[in-house]
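A single protein chain has been removed from this complex, and every other one stays in its place.
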Amino acid sequence: MSATAVHSLWTTAAEVEPLGKIPTPHIEYAQLAPVLIVVGAAVLGILVEAFVPRRARYYTQLFLTTVALAAAFAAVVGLAAGGYGTTEKQIAAMGAIAVDGPALFLQGTILLASLVSVFTFAERRLDPAAHGNRIDSFAAEAAAVPGSEHEKAAVKAGFTTTEVFPLVLFAITGMLVFPAANDLLTLFIALEVFSLPLYLLCAVARRKRLMSQEAAVKYFLLGAFSSAFLLFGIALVYGYAGSVSYARIADVVEGSVRTIDPALADTMGNDALLLIGGALILMGLLFKVGAVPFHMWTPDVYQGAPTPVTGFMAAATKVAAFGALLRLLYVALPGLAWDWQPVMWAIAIVTMLGGAIVAITQTDIKRLLAYSSIAHAGFILAGVIATTPEGISSVLFYLLAYSFVTIGAFAVVTLVRDAGGEATHLSKWAGLGRRSPLVAAVFAVFLLAFAGIPLTSGFAGKFAVFKAAAEGGAGALVVVGVISSAIAAFFYIRVIVLMFFSEPKPEGPTVAVPSPLTMTTIGVGVAVTLVLGLAPQYFLDLASQAGVFVR
Amino acid sequence: MNPVNYLYLAALLFTIGAAGVLIRRNAIVVFMCVELMLNACNLAFVAFSRMHGNLDGQIIAFFTMVVAAAEVVVGLAIIVSLFRSRHSASVDDASLMKL
Amino acid sequence: MSFPILTATAVLPAVGAIVTAAVPAARRTAAKWVALLFSLATLVMAAIVLVRFEPGGDRYQLTESHAWIADFGVRYELGVDGIGVVMVALTALLIPFVILAGWHDADPVETKSSRWRPTQGFFALILMVEAMVVLSFEATDVFLFYILFEAMLIPMYFLIGGFGDRAHSGTDENAAAQRSYAAVKFLLYNLAGGLIMLAAVIGLYVVAGSFSLSEIAEARASGSLDMATTTERLLFLGFFFAFAIKAPLWPLHTWLPNAMGEATAPVAVLITAVVDKVGTFAMLRFCLQLFPEASKWATPVIIVLALVSIVYGALLAVGQRDIKRLIAYASVSHFGFIVLGIFAMTSQGQSGATLYMVNHGLSTAALMLVAGFLISRRGSRLIADYGGVQKVAPVLAGTFLIGGLATLSLPGLAPFVSEFLVLVGTFAAYPVAGIIATFGIVLAALYTLVLYQRTMTGPVKTEVRTMPDLKVRELAVVAPLIALLLFLGVFPKPLTEIINPAVEHTMSDVQKQDPRPDVEAAK
Partner (left out) sequence: MENLIALLVAAPLLGAAVLLCGGRRLDRIGHWLGTLLAAASFVVGAVLFVDMLGKGAEERALHQKLFSWIPVEGFQADIAFQLDQLSMTFVLLITGVGTLIHIYSIGYMEHDERRRRFFGYLNLFLAAMLLLVIADNYLLLYVGWEGVGLASYLLIGFWQHKPSAATAAKKAFLVNRVGDMGLSIAIMLMFTTFGTFAFGPVLGATGETSEGMLTAIGLMLLLAACGKSAQVPLQSWLGDAMEGPTPVSALIHAATMVTAGVYLIVRSGAIFNAAPDAQLAVVIVGAVTLLFGAIVGCAKDDIKKALAGSTMSQIGYMVLAAGLGPIGYAFAIMHLVTHGFFKAGLFLGAGSVMHGMNDEVDMRKYGGLRRYMPITFVTFGLGYLAIIGFPGLSGFWSKDKIIEAAFAYDDGIRGWIFGGVALLGAGITAFYMTRVMIMTFFGEKRWQPAPDPDKDASVEPGIEVTPGEMPHPHESPRSMTIPMIVLAFGSVFAGAFFSIGDRFANWLAPVTQFEHPHPVISVPAITTATMVVLLAGALIAYLMYGHRPVPVTAPRGSLLTRAARRDLLQDDFNHVVLVRGGEHLTRSLVYVDHSLVDGVVNGTAASFGGLSGRLRKLQNGYARSYAVSMFGGTAILIAATLLMRAV
C-alpha cells in the first residue's frame, strides 16, 4: 500500500463518529429463548453445585437439565410454529444470531439429541454400587489423582461429578448458537463456548482415567490449535471485508456493496486475504466435523472420553458444526463457491474413503464408531457440496437421522461391561447375540442404519444426500460414495457376524440391565431409526421447509 | 507507520506459534504457543481495524482475550491433572491410544 | 378403492414373521405351526391374485398407488403383470414346502440360554424373506423395488450365517467360520451390487425425474424423456450389475456355491429358487423396460456371459465333491439359460425364460430338499460318503432321481418345456448361441447321473445300511413338487396363457419382432 493511501486511511479513521452515537443494542429475547433458557439453566446448575447438599445434587441437576432442555425444545417448536423457520425468519441480537429454518431445525435436533444423551449421563445402574453409593460413568472426583488414596476416599464418600450437567448445558448453549451464528465473532465465541466444556467432560471418566485425561489433553490442544487457525482466518476475512457480519461479507465478496471507501476498495482488491482467510475458517469447522485430514483427534478422543460424552459429542457436535459450515458457505461465501467447491470435493472423497478404509482393521468398538463417524462426515459433505436447497435439506435430514443412531449405538456400548468397565474390545463382543439377543439385535439395527441398509434412517439420509449431490452435478461423488459405503458395509457386517455367528466366549462380558433412563435413550434411538427409515416423508418436508437461510 | 507491517508481524507470530505447537513437547509450552497464535490474531484484528477505520476488530480483540483466559483456565486444569497422574507434562508420553 | 390384495399378500407373511418371533421360547412347535399356517394363508392369497388376474387385460393389474416419500419422488406403487403374478405364485407356493422341510433344522442343539430362540427366529426370517420377495415382485416403483431388493439381503444373511447345515466336515469351529464366511460373502457381493445399483437408481431419477415405471414409460412414449445413449448405457450397467450378481451370472457367481453349501437345504432352496429369481425377474422388468436401447446394445456380451455360465456351471458341477455345491453350480448353469432366454429377445425365449424361473424353482426345490433329507440322515455332504442308498431307501432314491431328471430337463417334466423354448428362442435369433447352449443338456445329464450313480447305486455303504426311508412329512414336501413338475411338463398352458401377453409387452418395449421362418420370409 502506498504512503498516500495510508494517509487517507489515517484521515478517514479520524472521522469516526463520536461514540455517543452508538445505538443501545436491543435483544429479541423471545427469539433467543432456546439459548437463553439453556444458558440460564447452566448458571443455575453452577449455583446448585455451590449450595445444594451433595445428596440432593444429582436429582436436582438431572431435573433442572431435563426441564431446561425440554423447555428450550418447546421454545424452538414455538418459534417454528410462529413461522420463524419460514416466513418470519429474521436476524436477531444486532445481527449476531439468525433465527431461520436451518437454525431452528438444527437447534431442535441438538436439543432432542442432548436430552436423550443426558439420560445416559445420568445412568447409575450399570456398575454395582460401591460402598452403598450408586455410581455413574464419571469420576468420583476428577481432581483426584487416579489410584491415589484421595480418590479412594472420594469413592468411599460417594462423591459424584454432578458438575457434568451444568457443563453439558454450557456446551449445548454453544452448540445452539453455533449454527445460528450470523457473524464470525459469534461463530468463534460459540465454538469456544461449546468446546471448553467438552474438553473437561472428556477428562472425567470414572474408569480408564489415564486414557480419559489423555483424550482431554489431545482434544484440548488440537482444539485450541484449530480455533487459533479459525480465529486467524476470521481476522483475514475481516481484513478483506471490513466486517465480520455474514451479510456484509457476502456483499463484499459479490462486489455488491453500496458504499466503498478507499480502504475497503484496497483490501477488496486483495483476494488472497479472502481465500486464505476462508480456507482457515473452513479448516476450523472441518476440524469440528472430523473431516480428513483434520480428523485424527476423533478416534483417540472418542475412545478415551466417557462413553455417554462420546455419544453426545459425536451427535451434537457434528450437527452444530455442519450447521455452522452450511451457514458459512451458503450465506457468507456463496460468491466463493467456485473456489471452495473443488476443495470440498477432494475433502469429501478422502473423508469417505479414508474413514471407511481405516475402520476395516479397528479392534475397539468405540474407535470403530469414531471412524464410521468420519466416513459419515464425508457423506454429509457430499450433500453440503450440492449448493442447492435440496442439498441443505438433505444435510439437515441426514444430521437428524445420524445423531439418533449414534447416540443409541454408544448407549448400547455402555451396556456391555466386564470387570474393567465397558468391554469395548471387539473380541469381547463375540457371541453377544447368543447371550442377550435383544441388545445385540438393537445394536445390529443401529449398525445396519450406519451401513445405510434400506428401511433404516441411514438409508433415507444417504439417499437424500446422494440424490442432492447427483442433482447438483456431483455424480462422480455419488459413485465414490457408494463404493465407500460398500467398503464401510464390510466392517459393520463384521461386528454383526461377531455378535451372532461366533460362539460366545466363556469369560465374555455381561450385559448390564440399565435403568429406564438408558432404556429411553436406546428406545428413542431405535424408534427414530425405524420411523425415519419407513416413513421419512414428514421429516423430509420439515427439512425442506427449513432449508432456506435468512440473509 | 504502515499498518501492513503489523500484519506481517502478526503472520510471523502466528507461524512461530504454530511451529512451536508442532515441535515442543511440553504441554504447557505447546499451550503457550497456542496463546501466542491467538495474540497474533489479535494483532491482525487491531491492524485491520485500524485500516478499515472501524472498531469491530478492536472489540473482537477483547473477546479473544477473554476466550484465551477461559482457555487457560480449562487447559491448565486438564494439563495439571494429567501431570499429576503421570508426573510428566510431555505431550508425547500421552499416547496410550493409537492405531 | 378395492381391497389391496397385493399388499395383503406381502403383509400377511410379514405379520406371520412377527407373530412367529413373538412365540415364547419353550413353545417351539407352536412357532413352527404358526409359520406354516401363515405361509399357507399367503399361498391362498396368492392363489386369489392368480385367479383375479385376467391374462387378456391391462399390462399391470390389481394396481395400488399411494404417496410415500414425495421428496424422493417415490410412490408406493404395486401392480402385477403376467410375469410378476406367476413369480408371486411360485414364491407363495414354495415357502410352505421350505418351512415344512426345515421343520427340525432350527431345533437348538443344546439350550444356550433361555433368551436364545433359534427356532422362532428361523421361521420368522423365512416369512420375512417371503414378504419382501413377494412385494419386490409386485413393486412397479423402481425405488420401492430397490429398497426391498436390498432389504431382503438381511434376513437371508441371518438365515445363512445363523442356521448352517449341521452336516459338515471338520470341527464345529471351522464350520462356523466357513458359514459366516459364506454369509458375509453373500451379503457383501449383493450389497456391492445393490450399491452400484443405488447410484444408477439416483441417476435414473436425475434423468427421468420419477421412479414410477408407468410414468417413465409414458415419458418415453411421448418423447418427453430421451436419455442420452451413454447415460442410458451407464444406468443399464448399474442395474444389470446388481441383477447379474443376484442371478448369478458368471463371473459373479462364486458366492452362490458357498452360500448354498453352508446353508441348510431349505434355506439353499430359498436362495436359489426364490431370492435369486428376483434378479432374473428384474432383468425382464427393469433392464428391458427402462433401457431397451442399452439392453439391445449389451445383448452380445450378455449372451456370451450366459453361455459361459451354462457350460462353465455345468462343468464345475461335474467336478464337485459336495452334493449341495454340485446343485449350486447346476443352478448357475440354469440361470445362464434364463438370462439367455431373456436377452435372446424373442417371444419363445422370454416366455421360456419366465417359465424357466418357475420350473427351475420347482425342480431345484425338489432335488435340493431331497438332498437335504439325505444329508440329514448321513450327516455328510460329501458324495463319496454315500453309495447304494437306493437299496435301503428306495423312495428317497426315487424322488431324488426324479428331481435329478427334472434338473436335466427330461421331456415330460416341466423344465423341458422351458428349456426347449429358451433354446428355440435363442436359436431363432442367434443360431450359434443356440447350438452352444444345447451342449448344456448333455452336461446336465452328466452331472445329474454321476451324482445319482455315486450316491444311490452300487454296493451299499456300511454307514447308510441303516438309513431310514422318507418320512410322511418329507413325502408331503416332495410329492406335491413332483406332481407339479409332471403336470406342468404335460400341460403348461395355464402358465403360458398368463405369461404370453406380458412377454408381448416386453417385446414391444424393446421394439423387437420374432424372426420369421425362412419359408414365410421367402414368400
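Labels A, B and C are assigned to the chains in the order they are written; within every chain, residues are numbered from 1.
We adopt the following convention: contacts are C-beta pairs under 8 Å (C-beta built on N, C-alpha and C of every residue); 3 or more make two chains touch, one makes a residue touch a chain.
Nothing here was measured: the structure is a model prediction, and the numbers come from that model.
Q: Would you list the chains present here that the left-out chain is in contact with?
A: It touches the following shown chains in the full complex: A, B, C.
Q: Tell me which residue among C:17, C:196 or C:423 touches the hidden chain in the full complex.
A: Answer from the full complex: C:423 touches the omitted chain.
Q: Based on the whole complex, identify which of A:429, A:466 or A:490 touches the chain you can't see.
A: Of the candidates A:429, A:466 or A:490, A:490 is in touch with the missing chain.
Q: Just name the one of A:280, A:349, A:382 or A:444 that touches the chain not displayed here.
A: Result: among the candidates, A:280 touches the missing chain.
Q: Identify the residue among A:297, A:330 or A:463 that touches the chain left out of the display.
A: Hidden-chain contact among the options goes to A:297.
Q: Considering the whole complex rather than only what is displayed, give the residues of chain C touching the chain that is not shown.
A: The missing chain touches chain C at positions 188-189, 250-251, 253-254, 312, 315-316, 318-320, 347-348, 351-352, 388, 390-391, 398, 405, 410-412, 416-417, 420-421, 423-424, 427-428, 431, 434-435, 438-439, 441-442, 445-446, 449-450, 453, 456-460, 490-493, 496-497, 500, 503-504, 514-520, 522.
Q: Could you pull out which residues of chain A are in touch with the chain that's been left out?
A: 217-218, 221-222, 225-226, 229, 271-272, 275-276, 278-280, 282-283, 287, 292-294, 296-297, 299-300, 338-340, 342-343, 346, 354, 357-362, 487, 490
Q: Write the list of chain B residues that the hidden chain touches.
A: 18, 21-23, 25, 30, 91-92, 94-99
Here, only the chains that are shown with their structure count from here on.
Q: Using the touch rule from the top, work out which pair, A-C or A-B, shares more C-beta pairs.
A: It is A-B, judged by the count of C-beta pairs in contact.
Q: By Cα centroids, which chain is closest to the centre of the whole protein?
A: Of the chains present, the most centrally placed is A.
Q: Quick check for the class: compute each chain's Cα centroid; which one is farthest from the centroid of chain C?
A: Taking each chain's C-alpha mean as its centre, the farthest from chain C is B.
Q: Just the number, please: Cα centre separation of chain B and chain C in whole Å.
A: Taking the mean C-alpha position of each chain, the two centres sit 65 Å apart.
Q: In whole angstrom, what separates the CA-based centres of chain A and chain C?
A: 46
Q: As a quick test, compute the distance in whole Å between the mean CA positions of chain A and chain B.
A: Those two chain centres are 24 Å apart.
Q: What residues of chain C sit close enough to touch chain A in their complex?
A: 67-72, 112-113, 115-117, 146-148, 150-151, 153-154, 157-158, 161-162, 172-173, 176, 179-180, 183-184, 187-188, 191-192, 195-196, 198-199, 202-203, 205-206
Q: Mind pulling up the chain A residues that touch chain C in the complex?
A: For this pair, the touching residues of chain A are 393, 434-438, 448, 451, 453-455, 459-460, 463-464, 466-467, 470-471, 475, 478-479, 481-483, 485-486, 489-490, 493-494, 497, 500-504, 535-537, 540-541, 544.
Q: Quick check: in the complex, which residue numbers of chain B touch chain A?
A: The contact residues of chain B facing chain A are 2-4, 7, 10, 14, 17-18, 21, 27, 30-31, 34, 37-38, 40-41, 44-45, 47-48, 50-57, 59-60, 63-64, 67, 70-71, 74-75, 77-79, 81-82, 84-86, 91, 94-98.
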